[in-house]
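On to chain A.
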Amino acid sequence: MLKTKNLTFSYRSKIKELAVFKDLNVSCKKGFNVILGPNGAGKSTLLKSIFGLLNYDGTIWCGEGCVTEMSMDDKTKFMSYLPQIDISTSSLSVFEMVLLGLLPGLRQRVKKEDVRQVVNMLEALNIAHLTERNFSELSGGQKKMVFIAQTLVRDPKIILLDEPVNSLDLQRQLELCFFLKKIIEDKEISVIVVLHDINLAARFADHLIVLNDRGELYSTGSPEEVVTETMLKEVYGVVASIHHDAEGTPTVSALKSVNN
Partner candidate 1 sequence: MRKIFAMILCLSLTIGVIAGCSQGDGSKGDYAGTYEGTAEGYHGDIRVEVTLDDDGKITEIKVDENHNETKGIAEVPIEKIPKAILDTQSLSVDAVSGATLTGDGIVGAVADALTKAGLDPAKYDFTEKRSDKITYEFDKDALPEKEPKTGSVTVTDARGREVEIGLPVSTYAMSTMDVIDYIVPLIGEDAFSKLVGSGQDGGNGLQGYAELYTPIVGEYMNHVGQISDHNAPFDLEMILAVEPDVIIVNSAMGAHRYVMEVESQLAEAGIPIVLIDIPGKDQTTSVQDTLKLLGQIFEQEDKAKEVATFIDDQYALLESKNLTERTDKPTVYYEKSGYSEIYGVTSPSASGWGTSIAIAGGDNIADPLLADTAASKGGGSTIDPEYIIESDPDFIILTGSGLGWMDNHKGSEPGVAKFDIVNRTGWKDLKAVKNNNVYEFSHTTNRSLYGFQAALRMAQIFYPEEFKDVDVDAIMKEFFDKYTLLDSDVTIWDVRINEGSK
Partner candidate 2 sequence: MAVKSSVSYDDHSFYDRIVKRRAVIITALLILALIFFVLNIYIGSSDISLSDVFQAIFYGEGQGNNVMIIRKIRAPMSLMALAVGASLGIGGCEIQTILRNPIASPYTLGITNAATFGAALGLILNTNVLKVSEAIMVTTNAFFFALLASVGIYIFSSRQGSNRNSIVLFGIALNFLFSALTMILQYVSDDEDLKSLVFWNMGSLLKTNWKKLGIVLCALVFVSVIFYKNAWKLTAMTLDDTKAQSLGVNPQKLRRMVILLTSLITAFAVSFVGSIGFVGLIAPHVARQLVGEDQRFFIPVSALIGSVVVAFAFIVSKLIIPGVILPIGLVTAIVGIPVFLTIIFNKMGD
C-alpha cells in the first residue's frame, strides 16, 4: 500500500547535521499499521516525511503513484495527517474546525453534503454535543478529538496519525481504535499510527513497524511476530514478560530497565 525507498533525512543546522534515518525502507499494508519505537527513533519524522512536510532524500510510493513527486493539493485529496503537537488557540467553533478538514474542496457556500459529513463524523466520534462550542474553551482531550475528527472527515484513503491517543481517557482511546478498525473495514483504507502504548498497538494493529533509536528498521510484521522479549530489550531497553491471550495477542508487562 505505501512504501518508502532509501528514505534519508537529517535535521541540518549551520554547525551540524543530525541524521534521523538513513536509507530507510519501510512498507505499510492495507489496514491498521502502527509505528513503534523509543523516543527519538524518528517516528514523527517518518510520518511528516510521508505527508511531505519535510525535504527528504529517497522516494515514497503508494497505490496512487509516487508520493514524493505529488503536489500538496494532490496529496490532500487522498491523504490526511494529524500532527502530534498542536498549540492552536483558534476561537473557531468545533463545527467550523472540523469543516476545515474538508478544506481543499470547500467553496464560499458550504454544501449540504459537507455539513452532513461533518455532523456524521462528530456523531461517529461521540462529540456531537460539542458541535457549536468554541474550540478554545474545550479540554485537552476534547480538542484532540476535534482534531481527529478534522483529520478523518475528509474520507481519506491513507490516514497518518501521530500519537492520536495522547491525552485521551481510556474509554476514548478504545472508542477511537474501534472506530479506526471500523472505517478500515468499511472503506478498505490504510491507517498509519504512531503509538507509544505497545499493548494497544498489539491489540489493534494488523501490521507493526518497529524503529530503533538509530532510526533503523528493527523489525516488521504482525504483533505476534514483532512483540518479543528480545525486541523490548534491544529497542526499548526494558526487561519485560509477555503473555499471550486466547487469540494470541501479546500483552507486555515491563519489569525494569536494563540499566537498573
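The working rule: contacts are C-beta pairs under 8 Å (C-beta built on N, C-alpha and C of every residue); 3 or more make two chains touch, one makes a residue touch a chain; residues count from 1.
As a selection rule, all candidates are chains of the complex that A comes from, given by their letters.
The structure displayed is predicted, hence computed values, not measured ones.
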Selected neighbour of chain A [touch, this complex] from 1 or 2: 2
Complex contact set, residues of chain A against candidate 2: 51, 53, 72-73, 75-76, 80-83, 85-93, 95-96, 100-101, 103-104, 106, 108, 110, 112, 115-116, 119, 122-123, 126-129, 131-132, 134, 147, 150-151
